[in-house]
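One structure follows; several queries about it will come next.
Heads up, one of the protein chains got dropped from this complex, but the rest are sitting where they should.
Labels A, B and C are assigned to the chains in the order they are written; within every chain, residues are numbered from 1.
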Amino acid sequence: MATRRPIKTDIAWSTTDRITVMGLDVCKDILGKVSLGDMAYLEMTGRLPTARESVVFNAIAVCLVEHGLTPSALVTRLTIAGAPEAMQAAIGAGLCGLGSVFVGSMEDAARLLQQAMPVPDPHADIATLARELVDRQLASGGNVPGIGHHIHKPVDPRAPALFAIARENGFEGPYVALMQAVAEEAGRRLGKRLPVNATGAIAAIACELGLPWDIVRGIGVMARAIGLVAHVLEELRNPLAREMKNMVEDMATAHHRPAA
Amino acid sequence: MATRRPIKTDIAWSTTDRITVMGLDVCKDILGKVSLGDMAYLEMTGRLPTARESVVFNAIAVCLVEHGLTPSALVTRLTIAGAPEAMQAAIGAGLCGLGSVFVGSMEDAARLLQQAMPVPDPHADIATLARELVDRQLASGGNVPGIGHHIHKPVDPRAPALFAIARENGFEGPYVALMQAVAEEAGRRLGKRLPVNATGAIAAIACELGLPWDIVRGIGVMARAIGLVAHVLEELRNPLAREMKNMVEDMATAHHRPAA
Amino acid sequence: MATRRPIKTDIAWSTTDRITVMGLDVCKDILGKVSLGDMAYLEMTGRLPTARESVVFNAIAVCLVEHGLTPSALVTRLTIAGAPEAMQAAIGAGLCGLGSVFVGSMEDAARLLQQAMPVPDPHADIATLARELVDRQLASGGNVPGIGHHIHKPVDPRAPALFAIARENGFEGPYVALMQAVAEEAGRRLGKRLPVNATGAIAAIACELGLPWDIVRGIGVMARAIGLVAHVLEELRNPLAREMKNMVEDMATAHHRPAA
Partner (left out) sequence: MATRRPIKTDIAWSTTDRITVMGLDVCKDILGKVSLGDMAYLEMTGRLPTARESVVFNAIAVCLVEHGLTPSALVTRLTIAGAPEAMQAAIGAGLCGLGSVFVGSMEDAARLLQQAMPVPDPHADIATLARELVDRQLASGGNVPGIGHHIHKPVDPRAPALFAIARENGFEGPYVALMQAVAEEAGRRLGKRLPVNATGAIAAIACELGLPWDIVRGIGVMARAIGLVAHVLEELRNPLAREMKNMVEDMATAHHRPAA
């Protein structure tokens, strides 16, 4: 049957005695030699990371695994409460909310950084690029993503921790500098201190690692899938979803029901 | 507002300057020190793995990341083709099919092993346990999960590779022995060689690591979420979903449409 | 390309000028002539309903559309809060929890009724069938699905309303009788009044309509998809998900955080 466009994949294939992923032999080259984080890097880039890339990539991925009782975690818990036989769907449902509001700000920050500096340039005029980036965002009525935090004030402690890891491994380059300049510029314009947050740090470091911005959300999605497994387990062992649902339903409909 | 059952979580919490996950300080104890695979172990067990546990756990998780154009991968690709703005939902949709048929056999194998030997017992009569396990499965009309493979014949090469990693790290104990004895017994009863496959090896090793069987599917779900990111990327760069859909639709409706 | 099993569908196909669904011409036979509920019946059975079947089928489907702030509705609302650009994924996520616990009891009731009486038999010994059905369920440690209600006491008012609609349209046959006998028998055995609830009534009426039990969950899934649209809209116009999440997160982690 002729197809107009070839149907082909270059990710993985196998024969009776050999399984190949991204050109590597799973049994000889991967199992026991490649960690889960490095496997994720292989999946995202097509090659294994260097030792330094591995430390930095693992750090940003790890940072996204567990954020406690997020909307996603609540979704997974409410879903497993109704379908305990389908853990995979509870985690799948939990991932569906990782959109423009939560994980999207990481993607937005990476996009703005790469649009401002398509190729990393150690000689770039960072201050000017930052000013122009902030100008464009504010002029278009948008927020500047990756700065400030509603809970972690004055500074989201994960951002300096991640930047230190990047620095120690040679990945504190022009994108990190640009992200920090953006935060300073935005803070000046908006009249409050808005340091780079974890989202902004991860976005900048992902740019340093050479990941295209339209891939960056994938780090958050895979990391959160790991974290949601913990919420499935806690919900199975020590549930809270039904109680939460009963409480919220009572609160939300009290104005319609006659006083008890 | 009083609740009948306390609404509480012990996974993660934070204050303005500190983020805690499973009792560890994310900035001091985790970032830059814990790899993604070890973070997954922390999420699943509440503690970090030893060096040997880490090698073994990472190996079984890595083994589940990428299986090529699986139904899940096709689901993710068909979904991103219709909603490229929602990568997270494409991956979430892809996870939904990791149920009783595909990933479930790993869970089933782990359950049968743990039901046959609730506590790992180095002095157990493995041959008798295996015989009884196979008896029960065949009597109930079920398959014996974790053995044989429709493509990788005579042996799924991942199984011996994983068992070797378990052995080198001190995790080739009674569950691995029981799984292998089950494969031999089932092969004898069914009259064909049915060696332990990757699924069976992972199930047995998960039991050696002390993971309860009802958690085991979670390793598959988190690992596959990582793999599905690669399929999102390939579909964005070099799509196949639409062409596949057109081809299949034409094939499947040809008997109803008039000859062209 | 040869396939071992033919890839074919008989649901719908089209040519340049004609679109056919279940053998009907969409433009000539369906649009403007078939209501959404009757279209659902066509999709589930392959033919349009009679006028009486239509009333009865629409009634049971309508009954499942909206149950207020269910776990599913909360899931949809939490998901749209994070990904407002992907309404379809918020509804898809909401459906994922319609599993064994909530919608499953309807499927279970239909299954038990059809297993007890594979073919509707107006001369069946209903009392004996009911006693045996309840015996089997209690002996196996299971609940009897479709009876009692934790809020609507002593009687779920939807059950008699649905049974009246079935009666008026000639669908109050042996499955309805069996469901009611099961409720009486179970109440006697368990020493409390447990009348048929909405779930049990829908299951029995679905059996009267000739729907196989493994289809019955589909009525709940399609109906709830309709209801979840209303929750998307209310969440967009008058949100509660974030506030709920903040409240629950505070409650659930209070024991770990230092007193404010």
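Everything that follows uses one rule, which is that a residue touches a chain if its C-beta (ideal position, glycine included) is under 8 Å from a C-beta of that chain, and two chains touch if they have at least 3 such contacts.
If you're wondering where the values come from, they're calculated on a predicted model, not measured in any experiment.
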Touched by the hidden chain, restricted to displayed chains: A, B, C
Sole contact to the chain not displayed, among A:85, A:184 or A:214: A:85
Absent-chain contact - pick from B:19, B:89 or B:161: B:89
Touch list for chain B against the chain that is not drawn: 1, 68-72, 74-75, 78-86, 89-90, 92-94, 96-104, 240-242, 244-245, 248-249, 252-253
Positions on chain C where the hidden chain makes contact: 1, 3-14, 16-19, 21-22, 26-27, 30-32, 34-37, 39-40, 43-44, 54-55, 58-59, 61-63, 65-69, 86-89, 91-99, 103, 151-153, 157-158, 161-162, 164-165, 168, 214-215, 217-223, 225-227, 229-234, 236, 238-240, 243-244, 246-247, 250-251
Residue ranges of chain A at the interface with the undisplayed chain: 7-10, 12-15, 20, 83, 85-86, 88-89, 92-93, 96, 248, 251-258
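Operating definition for what follows: only the chains that are shown with their structure count from here on.
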Angle of the C-alpha superposing rotation, chain B to chain C, to the nearest 5 degrees: 180
Same or different contact residues where chain B meets its copy chain A, judged by the half mark: same
Most distant chain from chain C, judged by the mean position of its C-alpha atoms: A
Centre-of-Cα separation between chain C and chain B, whole angstrom: 31
Distance between chain centroids, defined by C-alpha means - chain A, chain B (Å): 23
Sites on chain A at which at least two other chains make contact: 1, 68-69, 86, 89, 92-94, 96-99, 103, 240, 244
